[in-house]
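With one protein chain withheld, the remaining protein chains of the complex are depicted in position.
What follows is chain A.
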């Protein structure tokens, strides 16, 4: 990456020489420039941004499959909307409720950066900057350098903090931030068709055209429970699919991100597949059973988990290189009951006397019997 400071080894003749002077100004408007001309906005959850490789890609449609049993999709949606409000980005919200404005009252406020959080971030950054220092000593083949993102560099730590905030889910967002803000709310519960919502989206997105190297005002569209059973257009499957398709086309040519949550179980299988295919980034929520001894034995930190998040697809529009994730299932936890963290699932240490060791020995013995020359 040309932005990789003093490391001349990283300058590959194949990478686009993107100048990165907007790094400091992009932080203010909440847009981060990434490799291959991609621009990201934060999802409101720093862990999710890191896992998705920078955040939500501008011009993509993110779909979240809800679990009928748990309302965690609302947590993700709230963090996304709050991040937009904090960064003063225009927001269009639509929900299957009578008064969508009331939902704005549940948006969380950013965590005031206390010393403890600062230390936590410093630890994370320091560990990775040590890693970078060690890399200087190691001889890494030059073509691999360009895949090292610059998110882990200590000097960008301040920008990163501005790009993506931790939200305190127990504190509501201040009213004055919501009032002076370009927020539109549309209710889709009593609408017979989706054409009203489509018109709103068209007018919203026409104000955010995408220009190369132009203004970086990014907009956000948040739609909650698009195919909720109480909506009057619920049985019009094809109408809903064509709405999503036209929204995707409009978003692709504008400077915005659309996040749509939908209860996947209320769609028929074939339409559920169509919806999943239309998504650029696809996430799903899974419920976690309570007081389950088997899961408690299997996973560490089971007590703190509130649910599972699965990442099925990650948007990649400007490059042929797919995003390969370390882990596709993550656990949702509430750190100190207020901010959302995503963690990999770790297996709890197994008792020596229990199952797995005996299984291993039995498999060894069975293999031994097969090696019969």
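By our rule, contacts are C-beta pairs under 8 Å (C-beta built on N, C-alpha and C of every residue); 3 or more make two chains touch, one makes a residue touch a chain; residues count from 1.
Definition applied: contacts and distances are computed from a predicted model.
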Omitted chain, identified by the protein name its UniProt record gives, among "ER membrane protein complex subunit 1", "Elongator complex protein 5", "Autophagy protein 5" or "Vacuolar protein sorting-associated protein 25": "Elongator complex protein 5"
Sole contact to the chain not displayed, among A:111, A:298 or A:323: A:298
For chain A, residues in touch with the removed chain: 68-72, 189, 228-235, 263, 265-268, 286-292, 294-295, 298-300, 306-308, 310, 327, 329, 344-347
